[in-house]
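The structure appears below as C-alpha coordinates.
Only a single protein chain was left out; the remaining protein chains are all shown in position.
The first chain written gets the first letter, and so on, giving A and B; residue counts start at 1 in each chain.
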Amino acid sequence: MTVRGVIALIPDACTSCMLCVRECPTWCISLQAHPEQVVDEGARRPRTVNVLDAFAIDFGLCMYCGICVDVCPFDALEWAPDHDYGAATRAGLVQPMERLAAWLAPP
Amino acid sequence: MKWVTSPPASAYRLAGDLGVRVVVANLGLACCSMEVEAAVARGLLVPDDGQDPESTVLLVSGTVTDALAPAVLSARDHLDGEVVVVSFGACASTGGPYWDAPTVTKGIDQLLPVAGYVPGCPPRPEALVAGLLDVLRDRP
Partner (left out) sequence: MRLVPRDEWRTVLAALHASGLVYLDLLTAVERDAGLEVVARVVRPGSAAAEVIVAALPADDLRIDSAVPVYPGAAWHERETAEMFGIEFTGHPDPRPLLLRTGLGAPPLRKGTVLAARVVQPWPGEFEPSRPDRAGSPSRRRARPLGVLDGWPDEGGRP
(Lines give C-alpha, C1' and ligand atoms only; values in the text may rest on other atoms or scores of the structure.)
Protein backbone atom coordinates (compact mmCIF):
# COMPACT_ATOMS: atom_id res chain seq x y z
CA MET A 1 0.00 0.00 0.00
CA THR A 2 1.16 3.48 -0.70
CA VAL A 3 1.35 6.11 1.96
CA ARG A 4 2.09 8.58 -0.80
CA GLY A 5 5.71 8.59 0.12
CA VAL A 6 8.36 8.74 -2.56
CA ILE A 7 9.81 5.86 -4.50
CA ALA A 8 12.95 4.11 -3.37
CA LEU A 9 15.34 2.04 -5.47
CA ILE A 10 17.32 -1.00 -4.40
CA PRO A 11 20.18 -0.76 -6.92
CA ASP A 12 21.49 -4.25 -6.22
CA ALA A 13 18.15 -5.77 -7.14
CA CYS A 14 17.74 -3.80 -10.37
CA THR A 15 18.66 -5.71 -13.54
CA SER A 16 18.22 -2.68 -15.85
CA CYS A 17 15.37 -4.51 -17.54
CA MET A 18 13.82 -1.15 -18.56
CA LEU A 19 10.27 -2.25 -17.72
CA CYS A 20 9.61 0.58 -15.29
CA VAL A 21 11.13 3.14 -17.64
CA ARG A 22 8.94 1.98 -20.50
CA GLU A 23 5.73 1.70 -18.51
CA CYS A 24 5.95 5.01 -16.67
CA PRO A 25 3.10 7.12 -18.02
CA THR A 26 4.90 10.41 -17.48
CA TRP A 27 8.26 9.22 -18.85
CA CYS A 28 9.90 10.44 -15.68
CA ILE A 29 12.32 7.54 -15.05
CA SER A 30 15.67 7.45 -16.80
CA LEU A 31 18.28 4.75 -16.65
CA GLN A 32 21.81 4.21 -17.90
CA ALA A 33 23.46 0.80 -17.98
CA HIS A 34 26.03 -1.19 -19.90
CA PRO A 35 26.57 -4.91 -20.53
CA GLU A 36 29.45 -6.79 -18.93
CA GLN A 37 30.70 -10.34 -19.31
CA VAL A 38 30.75 -12.40 -16.14
CA VAL A 39 32.70 -15.64 -16.08
CA ASP A 40 31.19 -18.15 -13.70
CA GLU A 41 33.49 -20.81 -12.37
CA GLY A 42 32.89 -24.06 -14.21
CA ALA A 43 30.66 -22.46 -16.83
CA ARG A 44 31.57 -23.03 -20.44
CA ARG A 45 30.72 -19.54 -21.64
CA PRO A 46 30.66 -16.18 -19.90
CA ARG A 47 27.23 -14.69 -19.38
CA THR A 48 26.23 -11.12 -20.04
CA VAL A 49 24.75 -8.97 -17.30
CA ASN A 50 23.62 -5.38 -17.40
CA VAL A 51 25.38 -3.13 -14.95
CA LEU A 52 23.33 -0.19 -13.71
CA ASP A 53 25.21 3.08 -14.06
CA ALA A 54 22.53 5.64 -13.32
CA PHE A 55 18.85 5.72 -12.40
CA ALA A 56 16.84 8.85 -11.79
CA ILE A 57 13.21 9.75 -11.16
CA ASP A 58 11.91 13.21 -11.98
CA PHE A 59 9.52 13.88 -9.11
CA GLY A 60 8.39 17.03 -10.84
CA LEU A 61 6.58 14.80 -13.32
CA CYS A 62 5.92 11.66 -11.27
CA MET A 63 2.22 11.11 -10.59
CA TYR A 64 2.79 8.57 -7.83
CA CYS A 65 0.74 6.01 -9.71
CA GLY A 66 2.95 3.15 -8.53
CA ILE A 67 3.05 1.45 -11.93
CA CYS A 68 6.85 1.27 -11.74
CA VAL A 69 6.68 -0.36 -8.31
CA ASP A 70 4.11 -2.85 -9.59
CA VAL A 71 5.80 -3.82 -12.84
CA CYS A 72 9.31 -4.29 -11.49
CA PRO A 73 9.85 -8.06 -11.69
CA PHE A 74 12.74 -7.89 -9.26
CA ASP A 75 11.15 -5.82 -6.48
CA ALA A 76 13.83 -3.21 -6.95
CA LEU A 77 11.39 -0.34 -6.47
CA GLU A 78 9.48 0.29 -3.27
CA TRP A 79 7.38 2.94 -1.66
CA ALA A 80 9.49 4.86 0.82
CA PRO A 81 7.80 6.17 3.94
CA ASP A 82 8.65 9.83 3.59
CA HIS A 83 7.70 12.60 1.22
CA ASP A 84 10.47 15.10 1.55
CA TYR A 85 11.67 15.85 -1.95
CA GLY A 86 10.87 19.55 -2.09
CA ALA A 87 13.33 21.63 -4.10
CA ALA A 88 14.15 25.22 -4.89
CA THR A 89 14.72 24.59 -8.59
CA ARG A 90 13.01 22.53 -11.26
CA ALA A 91 16.20 20.53 -11.82
CA GLY A 92 16.33 19.79 -8.11
CA LEU A 93 13.21 17.65 -8.43
CA VAL A 94 15.16 14.99 -10.34
CA GLN A 95 16.45 12.54 -7.75
CA PRO A 96 19.48 10.43 -8.66
CA MET A 97 20.09 6.81 -7.78
CA GLU A 98 22.08 7.65 -4.64
CA ARG A 99 19.15 9.60 -3.17
CA LEU A 100 16.60 6.97 -4.22
CA ALA A 101 18.70 4.29 -2.59
CA ALA A 102 19.32 6.28 0.58
CA TRP A 103 15.84 5.47 1.93
CA LEU A 104 16.85 1.89 2.36
CA ALA A 105 20.26 2.39 3.88
CA PRO A 106 20.48 1.29 7.51
CA PRO A 107 20.20 4.27 9.87
CA MET B 1 -14.12 20.33 8.21
CA LYS B 2 -14.01 23.99 7.41
CA TRP B 3 -14.04 25.31 3.89
CA VAL B 4 -12.50 28.64 3.13
CA THR B 5 -13.21 29.53 -0.45
CA SER B 6 -12.98 33.20 -1.19
CA PRO B 7 -11.84 33.76 -4.73
CA PRO B 8 -9.44 34.16 -6.36
CA ALA B 9 -7.34 32.74 -3.56
CA SER B 10 -7.97 31.78 0.06
CA ALA B 11 -5.47 33.05 2.65
CA TYR B 12 -3.94 30.97 5.43
CA ARG B 13 -1.12 31.12 7.96
CA LEU B 14 1.14 28.36 9.12
CA ALA B 15 -0.11 27.06 12.45
CA GLY B 16 2.10 27.00 15.51
CA ASP B 17 5.38 28.75 16.15
CA LEU B 18 7.54 27.62 13.25
CA GLY B 19 9.62 30.78 13.11
CA VAL B 20 7.99 32.25 10.05
CA ARG B 21 5.09 34.64 9.79
CA VAL B 22 3.66 33.98 6.39
CA VAL B 23 0.35 34.39 4.70
CA VAL B 24 -0.33 31.72 2.12
CA ALA B 25 -2.70 32.56 -0.69
CA ASN B 26 -3.89 29.29 -2.12
CA LEU B 27 -4.70 29.46 -5.80
CA GLY B 28 -6.51 26.15 -5.96
CA LEU B 29 -7.02 25.03 -9.53
CA ALA B 30 -7.46 21.27 -9.29
CA CYS B 31 -7.23 18.25 -7.03
CA CYS B 32 -4.01 19.38 -5.30
CA SER B 33 -6.06 22.08 -3.66
CA MET B 34 -7.86 19.36 -1.69
CA GLU B 35 -4.58 18.67 0.10
CA VAL B 36 -4.34 22.32 1.05
CA GLU B 37 -7.82 21.98 2.51
CA ALA B 38 -6.63 18.81 4.22
CA ALA B 39 -3.78 20.79 5.77
CA VAL B 40 -6.38 23.25 7.06
CA ALA B 41 -8.59 20.44 8.37
CA ARG B 42 -5.63 18.96 10.21
CA GLY B 43 -4.69 22.29 11.75
CA LEU B 44 -1.40 22.67 9.89
CA LEU B 45 -2.74 25.82 8.27
CA VAL B 46 -5.08 28.28 9.97
CA PRO B 47 -7.18 31.00 8.38
CA ASP B 48 -5.37 34.28 7.95
CA ASP B 49 -5.79 36.67 10.89
CA GLY B 50 -5.11 39.78 8.84
CA GLN B 51 -1.90 40.86 10.63
CA ASP B 52 1.15 41.99 8.69
CA PRO B 53 3.08 38.96 7.50
CA GLU B 54 6.83 38.74 6.91
CA SER B 55 6.25 36.98 3.65
CA THR B 56 3.43 36.44 1.24
CA VAL B 57 3.32 33.15 -0.61
CA LEU B 58 1.24 32.50 -3.70
CA LEU B 59 0.66 28.78 -3.61
CA VAL B 60 -0.34 27.47 -7.01
CA SER B 61 -2.00 24.14 -6.37
CA GLY B 62 -3.38 22.35 -9.37
CA THR B 63 -3.37 22.19 -13.13
CA VAL B 64 -2.67 25.41 -15.02
CA THR B 65 -3.88 25.52 -18.59
CA ASP B 66 -2.63 27.99 -21.15
CA ALA B 67 -6.11 29.55 -21.15
CA LEU B 68 -5.88 30.06 -17.38
CA ALA B 69 -2.32 31.39 -17.33
CA PRO B 70 -3.34 35.08 -17.38
CA ALA B 71 -5.48 34.48 -14.29
CA VAL B 72 -2.47 33.06 -12.44
CA LEU B 73 -0.46 36.17 -13.27
CA SER B 74 -3.33 38.38 -12.23
CA ALA B 75 -3.64 36.54 -8.90
CA ARG B 76 0.02 37.36 -8.24
CA ASP B 77 -0.58 41.01 -9.11
CA HIS B 78 -3.49 41.16 -6.68
CA LEU B 79 -1.22 40.35 -3.72
CA ASP B 80 0.58 43.16 -1.91
CA GLY B 81 4.33 43.51 -1.80
CA GLU B 82 6.88 40.89 -2.67
CA VAL B 83 5.25 37.58 -3.50
CA VAL B 84 7.02 34.26 -3.15
CA VAL B 85 5.59 31.76 -5.62
CA VAL B 86 5.48 28.13 -4.57
CA SER B 87 4.47 25.42 -7.00
CA PHE B 88 2.43 22.73 -5.22
CA GLY B 89 2.16 19.41 -7.00
CA ALA B 90 3.23 17.87 -10.28
CA CYS B 91 0.74 19.76 -12.44
CA ALA B 92 1.86 23.20 -11.34
CA SER B 93 5.53 22.18 -11.52
CA THR B 94 5.66 20.49 -14.92
CA GLY B 95 2.18 19.70 -16.18
CA GLY B 96 2.42 16.41 -14.27
CA PRO B 97 0.01 13.74 -15.54
CA TYR B 98 -1.02 16.18 -18.27
CA TRP B 99 2.54 16.71 -19.49
CA ASP B 100 1.51 15.65 -22.99
CA ALA B 101 -1.75 17.62 -23.19
CA PRO B 102 -1.77 20.37 -25.80
CA THR B 103 -3.72 22.68 -23.51
CA VAL B 104 -1.78 22.42 -20.24
CA THR B 105 1.07 24.75 -19.27
CA LYS B 106 4.21 22.71 -18.68
CA GLY B 107 5.02 24.27 -15.35
CA ILE B 108 4.21 27.68 -13.89
CA ASP B 109 7.90 28.61 -14.08
CA GLN B 110 7.09 29.40 -17.69
CA LEU B 111 4.87 32.20 -16.36
CA LEU B 112 6.61 33.58 -13.29
CA PRO B 113 9.69 32.96 -11.12
CA VAL B 114 9.13 30.07 -8.72
CA ALA B 115 10.92 29.98 -5.36
CA GLY B 116 10.08 26.42 -4.41
CA TYR B 117 8.56 23.23 -5.74
CA VAL B 118 6.65 20.68 -3.68
CA PRO B 119 6.47 17.44 -5.69
CA GLY B 120 3.57 15.04 -5.40
CA CYS B 121 0.32 14.11 -7.09
CA PRO B 122 -0.94 15.39 -4.82
CA PRO B 123 1.70 16.16 -2.20
CA ARG B 124 0.77 15.38 1.37
CA PRO B 125 -0.13 18.21 3.76
CA GLU B 126 3.14 17.63 5.63
CA ALA B 127 5.00 18.13 2.37
CA LEU B 128 3.28 21.48 2.02
CA VAL B 129 4.48 22.64 5.42
CA ALA B 130 7.99 21.28 4.82
CA GLY B 131 8.12 22.94 1.41
CA LEU B 132 6.97 26.30 2.75
CA LEU B 133 9.53 26.17 5.57
CA ASP B 134 12.31 25.26 3.11
CA VAL B 135 11.48 28.19 0.91
CA LEU B 136 11.02 30.74 3.68
CA ARG B 137 13.96 29.80 5.88
CA ASP B 138 16.34 30.09 2.95
CA ARG B 139 15.27 33.63 2.30
CA PRO B 140 17.32 36.58 3.60
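The definition used in the following text is that contacts are C-beta pairs under 8 Å (C-beta built on N, C-alpha and C of every residue); 3 or more make two chains touch, one makes a residue touch a chain.
Remember, it's a predicted structure, so these values are computed and weren't measured experimentally.
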- [ ] Using the touch definition up top, pick the residue from A:7, A:29 or A:87 that touches the left-out chain.
- [x] A:29
Open item on the list: List every residue of chain B that touches the chain not included in the displayed model.
Closed with: 66-67, 99-103, 106
Task: Touch residues of chain A, complete complex, unshown partner - done: 16, 18, 21-22, 24, 27, 29-35, 48, 50
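By our rule, only the chains that are shown with their structure count from here on.
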Open item on the list: With centres defined as the mean C-alpha position, give me the chain A-chain B separation in Å.
Closed with: 30
- [ ] Over in the complex, which chain A residues touch chain B? Could you list them?
- [x] 4, 25-27, 58-65, 83-90, 92-93
Open item on the list: With touch defined as at the start, can you tell me which chain B residues reach chain A in the complex?
Closed with: 90, 93-97, 99, 107, 109, 114-121, 123-124, 126-127, 130-131, 134-135, 138
